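The complex appears here without one of its protein chains, the remainder shown in place.
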Amino acid sequence: MKKNRTIAGFMIGIFLVSLLWALFAGNSAISTKEIIQVLIGKGTSVQQTILFRVRIPRIVAAAFTGAALSVSGFLLQNSLNNVLASPGILGIHNGAGLFVLLYAWLFPYRYAGKGIAAFLGALLVTAVIYLLTTKTGISKTSVVLSGVAISALCLSGIDMIISLKPETVADRTAFSLGGFGSLNSTAVWMAVPVIVIVLFVSILTAPALDLMLLGDEVASGLGLSVRRYRILHITCAALLSGAAVSMCGIIGFVGLIVPNVVRLFYRGKSRGALLFVVLLGAEFLLICDTLGRVLFFPYELPCGLFLSLIGAPFLIWMLIRRRKRLGVK
Amino acid sequence: MIQVENLTMKYTYGPSFLVPHATFLPGEIATVIGRNGSGKSTFLRALAGQMPYEGSIRIGEKELKTLNPIERARQIAFLPQNVNVAHLSVKMLVEHGRYPYHGNVRRLNKEDDEHVERALFMAGLSDLSGRELGELSGGEQRRAFLAMVIAQNTPMILLDEPTTYMDHRYQEDFYEVLKKLAGEGKGIVMVCHDIVQSFTYSDRIFLMQDRCLSEGMTPEELAKEEACLRENFGAVMKKDSDPKALYRYTMKR
Partner (left out) sequence: MKGLKRLLFALLALFVVTVTGCAKEQKEALSKSTTKERVIALSKSNAELWVLAGGTLLATSDDAFEIEGLDADVKNLGDMDHVSLEAIAALDPDYLIVFSTDPAQKALGEAAQEIGIEVRYTNIDGYRDYEEVMTEFTTYTGREDLYELYVNQVKEQINQVKERVPKEADEKTYLLLHVSATKSKAEKNDYFASEIFNDLGLSNIAADGSVFEELSMEAILTADPAYIFVVPRGDEKKAMESFESIFAADPAWESLSAVKEGHYMLLPKDLFGLKPNHRWGNAYEEAYQLIYP
């Protein structure tokens, strides 16, 4: 408990630092001093535009995307009782991608509906995964493998649409290379409230996740409507992925890595774990995006680059460390 | 008290099972025995409200089907044979037993804490409460889950093969806990494949044979049904009068 509190304090600290860094990082477009001036109401209109309409929406999008994708992964992992589950691996991202492309094909130039299309795609793939898991009772490995298969299926659908309608290529590429460099603010303002609501629902119903980890029969014996909660959480996961994907395209890896990193250091109930997942996911993407933004200004580096660069070795290091610790015992 | 009348249970693909009449009383350890695949576990699952059924299962005055999951979990606790050993401490596991009372929103209050402490104490886990579940032995894990079920504080407790994978010592301790619970007026219904244990520790035994559950009998009564026992288990049960015997009954050819 005490350890958890220390870690929580540490993580909130990192979160605040990354938030402040993202907000105040100066560059040749706007210096830190100018940002402070804008915040106290003394900036020029150009500086106001940069801060309020470029930078802050971007920070908001990065933080919420990080939180949404991480929690999405966490919910999937717990409710399918499978630590390998994540929106990327189960094909939910590609499902969302396929639907965005279908939408772009059927209703070109109507951007507003893309978010809903992404969500529908995510939900459809999730529903298929859910049915596969519950109706056929296939093993955890098979769930992951069928996710890979569904992912490939969606990908071939994507390729088919591109072959038939080459003009949709632009949508496809912009979509699969996720990032926050050029945000569509409509998408952001549509996605953020969805994410906030779903996060609250997830945190509220987190105890159900704990029970589900004990097995369906135990959970049911404790008075949990297992089916109802599983559907609720999987829908939440799809909503979160769909919302994130509609904002900034596909950003893989976060949904898999963040919950697993949290599991490595946190032992406790899901509600606490969820708060850690939200924090770590948000600060992880904030840091990656800010790095991509400031390192080579005015060049932008895609945040997915840092995601893998920082995330992958970190996860491997954590796994080895844990292995060693157990080995000594 | 659980009263069962004309119960039929059926899997979508497979045979159906029948229970014409059975009553499980408070303060009593009742054991369901039978050969593998005879439908013991199915019956227990039906009692736990986790199997569709026809006929009637009454919990006190109410029909099981009409209870919502939370109401059901306040009447019946169920420990299935297969559980997942999740990453959590023993204490947290036992606290889950209070879920039917606090649900998703409310925090644990003093009353919950008392039930948790008592359950840990009864299961002999007070010293291990801070330990990680995964670090415990199989028998200790089993007792931790029993403690969770005890914390649920229900009039009836259903246990499916609770002593599997347990050393003899642990088994004995485990049954002592069950006796204490029965002494407090809890009704216990257990499925057990070990006939000797069943005869030794049960107040009444129900035999599942030919997909049908017999009326409950005391071990003495059932021991007299030699033909029936021979048919089902290839052996008969004899009372062991040696005071040093571990079990009150032994199996004989």
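As written, the chains take the letters A and B, and residue 1 is the first residue of each chain.
Throughout what follows, contacts are C-beta pairs under 8 Å (C-beta built on N, C-alpha and C of every residue); 3 or more make two chains touch, one makes a residue touch a chain.
The shown structure was predicted, so the numbers you read here are calculated from the model rather than taken from an experiment.
Engineer: Quick check: which displayed chains does the absent chain contact?
Structural biologist: A
Engineer: With the missing chain put back, one of A:20, A:36 or A:56 would touch it. Which one?
Structural biologist: Answer from the full complex: A:56 touches the omitted chain.
Engineer: Applying the definition given at the start, please give the residues of subunit A touching the unseen chain.
Structural biologist: Residues touching the hidden chain, for subunit A, are 1, 4-5, 8-9, 12, 15, 27-30, 46, 49-50, 52-57, 60, 63-64, 111, 169-174, 177, 181-186, 189, 192-193, 196, 199, 272, 275, 278-279, 293, 296-302.
Definition applied: only the chains that are shown with their structure count from here on.
Engineer: If you average the CA atoms of subunit A and of subunit B, how far apart do the two points sit, in angstrom?
Structural biologist: A distance of 43 Å separates the two centres.
Engineer: What residues of subunit B sit close enough to touch subunit A in their complex?
Structural biologist: Touch residues, subunit B against subunit A: 45, 48-50, 69-74, 76-80, 82-84, 86-89, 92-93, 96-97, 99-100, 103-105, 132, 145, 149, 152, 158.
Engineer: What does subunit A use to touch subunit B in their complex?
Structural biologist: Residue positions touching the partner: 81, 204-208, 210-211, 213-215, 217-218, 220-225, 263, 267-269.
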